[in-house]
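Okay, so here's the structure we're looking at.
For this view, one protein chain was removed and the others were kept in their places.
Up next is chain A:
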């Protein structure tokens, strides 16, 4: 039972990331009708916002320590952090330690800007082109973004730790009567889950309860009619692209301490996220979120040692098997609407 609880938590965690990426993908597809294969790359860019923020906050200058030598036998140059120069040792260290949460503040404008540039600079030229063209161009864009990141940051994953205060573990075993250390779960992963749930709730609230959101939803249902009412729906949709990019970016920032950011991250998540969108139902925001969590939990259980040893490789195909089964039973996905992708 203890392992089942842990795997459910793992699944919720993984599902949070799936759901956030799929939510953005669905927003873009639902508003602009664009199949954005660069969305995984936006998730990666978010993770690298965390890396860059961390590097900026830990900028340093060198001071020669004559008492020690470097690997060539020269006097050792040691790093002195600007943050500690400016704010004192303890406060400076705390600022550097909280780089990942602070990176959220950096990532929001950066990701919105990237989203705007992507949409206005490239993707808008492909609105009326077939989905195959959109896939090709956005896939190419994803490769370019990955290569740019690799050029500047190298190929190895970059450790980006969570703040010390949030790096511990929560002992669920004590709470649930299993005794100490029976069900231990990393605190940051719980933070990730609750944060993701908040972001998802905020996006839904924005679309549900604001006038802007209402118009966007109307535009998603019938773009032409909304346009005839004199509303510049294109501008709002461009904003939604920026919002979707920001959601993917924030998901990436918060994920950086869980899996060290690497330039391959976007591609790692892309295909699975699309499967999530399709299983949830193309264009359905609640479907994307539901499918994200369902598939995350299924994948997590399929990765348990007992299951993998019994059925080697099952964890790598289970999502696709489940997706095929769901699509056979419900061709439009769990919560898909009639007409989407059927014209």
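Keep this in mind: a residue touches a chain if its C-beta (ideal position, glycine included) is under 8 Å from a C-beta of that chain, and two chains touch if they have at least 3 such contacts; residues count from 1.
Keep this in mind: contacts and distances are computed from a predicted model.
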item	value
Chain not displayed: protein name in its UniProt record ("Small ribosomal subunit protein bS6", "Glutathione-dependent formaldehyde dehydrogenase", "Glycolate oxidase subunit GlcE" or "Receptor family ligand binding region")	"Receptor family ligand binding region"
Option touching the unshown chain, where A:139, A:188 or A:274 are the choices	A:188
Listed residues A:161, A:213 or A:286, member touching the removed chain	A:161
Residues from chain A at the interface with the omitted partner, ascending	2-3, 6-7, 10, 13-14, 68, 70-72, 76, 78, 150, 154-159, 161, 167, 169, 181-182, 184-186, 188-189, 258-260, 262, 264-265, 268, 299-300, 303-305, 308-309, 312-313, 315-316
